[in-house]
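Omission of a single protein chain aside, the complex is shown with its protein chains in their original locations.
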Amino acid sequence: MPIQVNLDVMMAKRKISLNELSEKVELTLSNLSILKTGKAKAIRFSTLEAICKALDCQPGDILEYIE
Amino acid sequence: MPIQVNLDVMMAKRKISLNELSEKVELTLSNLSILKTGKAKAIRFSTLEAICKALDCQPGDILEYIE
Amino acid sequence: MNKMLKALYVLAWILFIGLCIRTGVILVTFLISIGINPEASSNLYEGLDLSSVMDANWVHYTLITGLIISIWALKSWMLFGVIQIFQKLKIQDPFHFSISKKITQISHVALLVGVLSILSFAYGRWLVDQGLMLNHFSESVRGGMEFLFMAGIFYVFAVIFRRGVEIQQEHELTI
Partner (left out) sequence: MNKMLKALYVLAWILFIGLCIRTGVILVTFLISIGINPEASSNLYEGLDLSSVMDANWVHYTLITGLIISIWALKSWMLFGVIQIFQKLKIQDPFHFSISKKITQISHVALLVGVLSILSFAYGRWLVDQGLMLNHFSESVRGGMEFLFMAGIFYVFAVIFRRGVEIQQEHELTI
């Protein structure tokens, strides 16, 4: 997976649990874990926006390209 | 659009034209322009990966969250 | 797979042309029977003999022949709808609003064909009960239940298809 989802790192920095994030972002826990574990194929801009807002960060903090 | 796609900025920095990028990323021109103009609803991780590779950059260089 | 679809497309055209010819022939013999030669009513189409009805009452005759013609015309229209769907359909990208509308339309036409067929069948039976002779009539309006069932199938298909259109639209905006 050359695109890595660093959702757990940001969550740890902001001290937010998966349940809290799920509520704030309005995603089900199962969808959030699909995203966290890198099983997702695509990400909606609306989801990205909600996560950035909830975690007060930039898309670059969550998504990383690894060569 | 709180998530902004800064594809044109990166393309200008790397001196790459839309046609060149379209070839390297294996996306049609119409799909690329949907992405550039912010009409897309979601982005595939495979697309993001191909763009990062072609432009030698990070996802954070292309996607920006604006409050 | 694509070959099979092409074969079905050709079959739909053949059935459509066949139905159009049938509808045209019975329409012409009907017009001849009321305008030029009443004898024509004894063989409207492949042995369909409604001369006994014509002799008894021209209102019943016009009504029942009109029903047969309408049913056949509606069946032709239904098949034309199927042909139009084949023309628009792309297998890689099948879900479009215009096709969803066509499917709903076909479901309505099938419903009408079913109801009219069942009504005509009952009407023909009633005429027989009145002592009239109807030769090869029931074949002309058979399949009513099958068309009702088909109408239901097409309706369900239309509902599923509409959801497909929504999903495909999102899919197209996922780059």
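We call the chains A, B and C, going by the order they appear; numbering starts again at 1 in every chain.
In this section, a contact is a pair of C-beta atoms (placed from the backbone, for glycine too) under 8 Å apart; a residue touches a chain by one contact, two chains touch by 3 or more.
Computed from a prediction, not measured in an experiment: that's the story for all the values here.
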Of the chains you can see, which ones touch the chain that is left out? A, C
Chain C residues that touch the omitted chain in the full complex: 1, 4-5, 8, 11-12, 15, 82, 86, 89, 91-92, 94-95, 138-139, 142-143, 145-147, 149-150, 152-157, 159-161, 163-164, 167-168, 170-171, 174
To test your reading of the contact rule: which positions on chain A touch the chain that is missing from view? 27, 31-32, 34-35, 39-44, 47
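In the analysis below, only the chains that are shown with their structure count from here on.
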Chain adjacency by touch: line, ring, star, complete or other shape? line
Averaged over CA atoms, how far is the centre of chain A from the centre of chain B? Could you give it in whole Å? 20
Suppose each chain is reduced to the average of its Cα coordinates; what separation in Å results between chain B and chain C? 52
Touching at least 2 other chains, the residues of chain A are 42
Check: chain C positions touching at least 2 other chains come out as 174
